[in-house]
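One chain of protein is taken out of this complex; the other chains stay put.
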Amino acid sequence: MIVKIKLRGPLRKYGPDAEIFEHNIDQDRCTVKELLEILNIPASSVSFVARGENKISLDTALKENDLVTVYPRVAGG
Amino acid sequence: MAYTGTVLRVNLTTGKAEKENLNEQWAKDYLGGKGLAIKYLYEELEPGMDPWSEDNKLILMTGPLTGTLAPNTGKLAVASKSPATGTILDCSIGGHFAPELKYAGYDAVIIEGKARKPVYLFIEDDRVEMRSAEGLWGKGAHETEHILSETLGDVITMAIGQAGENLIPMACISSELYRQAGRGGIGAVLGSKNLKAISVRGTGGFTVPDIRKVAAALNKIKRDDTMTDDNMWAYSDGTPVIVEMSNSTGILPTHNFQEGTFEDFEKVDSEAVKGALKAKKACFGCPLACGNYVETGKTRVEGPEYETLALCSSNCGIGDLEAVIEFNRLCDDYCLDTISAGNAVAFAMELTEKGFHDFGIRFGDVEKYLEMPGAIAGRAGIGADLSKGVAAMADKYGGNDFAMHVKKLEIPGYEPRGTWGMSLAYGTADRGACHMRAWTPPVEAFEGGEMDPYTVEGKAEVVKDMQDDNAVKFSAIFCDFWALSTERMAEVLTMFLDREVTAEELTVIGERVYNLSRLFNEREGFTRKDDYLPKRIYNDKMTKGKARDISIPLEDYDRMLSEYYNLRGWDENGLITAEKKKELSL
Partner (left out) sequence: MKALFFHAEKCVGCKLCHLACSAQNEQVFNPRLARLKVNSRYKRDGLEVKGQTCDLCMRCVEDCPVDAIVENNGRLKFKEDVCTDCGLCVDICPPQVIVKKERGIGVCVQCRSCSNWCPTEALTFEEVNK
């Protein structure tokens, strides 16, 4: 299953130097949480993940060709 | 020593500048920054005093860590009684002014009275001069700063633009062109005193015991606790990173808070801002460097920050980054608070579209939009109405239910229907609707399932704790962008104060500071009735995005507010009980 990924903020260091990259996941079913593990992104550094323009939960199962964006933790505002 | 022990008191009426000792007991009870400034104002301002009168005072307050190597401690508290709201008002300004003031030998400057003619204040160590500003009056803050740098050499300046001179209640103070003490008309207080600018050069220094050991310990903290994944968003992106996050969670104010998502968000998000980025810029002593200096072919600014993007882009329906950058630059130069200005423009747009009054400006009208900063600062055309803020506009033209303010201060860039704790944060913020007292999106809207954003359950406690945390953080003066624990704050403060500071003590100080600001407002007649949001938040449902079909039932808000008062030790009317005052030695 191929998903497209965007990393934001300091989380960019966990991916290649590209705005969007594809990742081929070697399993049929993969949740957001599992994807973060595969990409070696510490869950504690992640604020949330969105599919398209909507926040999704960490337990959401991803689908072929999903575009997900991973957002960093922020403070202040 | 962490404090210089000296306060400079400047009376513009008499032309006298005198040094006095810092009140040590107050410094112990309130630390510095926000808390200590509010304490001075609470003790020195007569209740009911007219904030436009020369009896009002303006305080610049540093903190015990100002000018040291402690990371993220470069900010300055600027406090007064707000002419916009009548509440206590403390703002936080970055840049390099605070350390320069400390190196000049002062913990604080208290400005009183009113000069007969426009003046600026020049502080160079022991030398303090009030100089004629007649050649500066009428000029923007940017030109003013350039002229003062050319006249005085190596100085750091805070200045007002035309908005402050014209007593616009959303006038701010600028420093180093693009850093602001933004809210509540703090710039109009300077204008009302005929004080155009304050320039400072400090050539002294100070030391602490074992300074090399302290430096080594602080460098380790900087590396291990400041420059981490939790905080480096500030360097990698700065606040624009929040645009996408807010849009994805349905809390990006759009079209005067009618919606929480913006179809053109990608034109103004962090990636778009990066497209114009020329350099990263930091305040004094900050390794996170959140500032984005951007240039387009036509304009430049350090910014735009998230608040400007939310209120002046999506909220006005302007999906044109270059236009927003120019609007931002104009506001900084005239010295207008972009949160309030963006709200006033958006409100005029909705009033026009809904037929309440034809201001001749509609959502997305870039050309008219770019005329607004000048019109507001100069009270020209519709700017005369907009300059008074949304509460006054609604008094005149109607639309109270969607005049987005609390206590007459316009609402910042987080739509509360998609992050319910934020409604309470706005309702109970000391200076009117403010996102810097408690900022709940990270624990409810953003972070994975930690709290349901669409309930009031548990939010009272979250908001109270955040308010107390931030109150002590802004008193010690750490920047809010370093997400440091209270224990870490205590550890750093212990390096500089001649006593062991504990996290428990800091929590009490935070609570004391927050209660003192409430007590100030209570003395001015503010009660429960003033802690409510416009009816739109309770009655109207958004139609798009993550928070569609949701509003906050008024009875839920009421319940949350009562629970909050109860946790605070305030009565049902929001007044601080005698027991609580005693407990906090107020």
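Residue numbering begins at 1 within each chain, and the chains themselves are lettered A and B in the order written.
FYI, contacts are C-beta pairs under 8 Å (C-beta built on N, C-alpha and C of every residue); 3 or more make two chains touch, one makes a residue touch a chain.
It should be emphasised that the depicted structure is a prediction, and the values quoted were computed from it without experimental measurement.
J.: Name every shown chain in contact with the chain that has been left out of the document.
T.: For the complete complex, the undisplayed chain touches B.
J.: One chain isn't shown here. Among B:Arg300, B:His435 or B:Arg518, which residue touches it?
T.: Missing-chain contact among the listed residues: B:Arg300.
J.: For the chain not shown, which residue from B:Lys28, B:Lys278 or B:Lys396 touches it across the whole complex?
T.: If we include the chain that is not displayed, B:Lys278 is the one touching it.
J.: Under the stated touch rule, tell me which residues of chain B contact the chain that is not displayed.
T.: 67-69, 96, 99, 103, 146, 176-178, 203-207, 211-212, 214-215, 219, 222, 227, 235, 278-289, 291, 293, 295, 300, 302
In the analysis below, only the chains that are shown with their structure count from here on.
J.: How about chain A: which of its residues touch chain B in the complex?
T.: Where chain A meets chain B, its residues are 8-12, 19, 42-50, 53-55, 57-58, 69, 71-77.
J.: Using the touch definition up top, name the residues of chain B that touch chain A in the complex.
T.: 229-233, 235-237, 239, 241-242, 244-245, 247-249, 261, 265, 270-271, 306, 413-414, 435-436, 439, 441-442, 445-449, 479-483, 545-546
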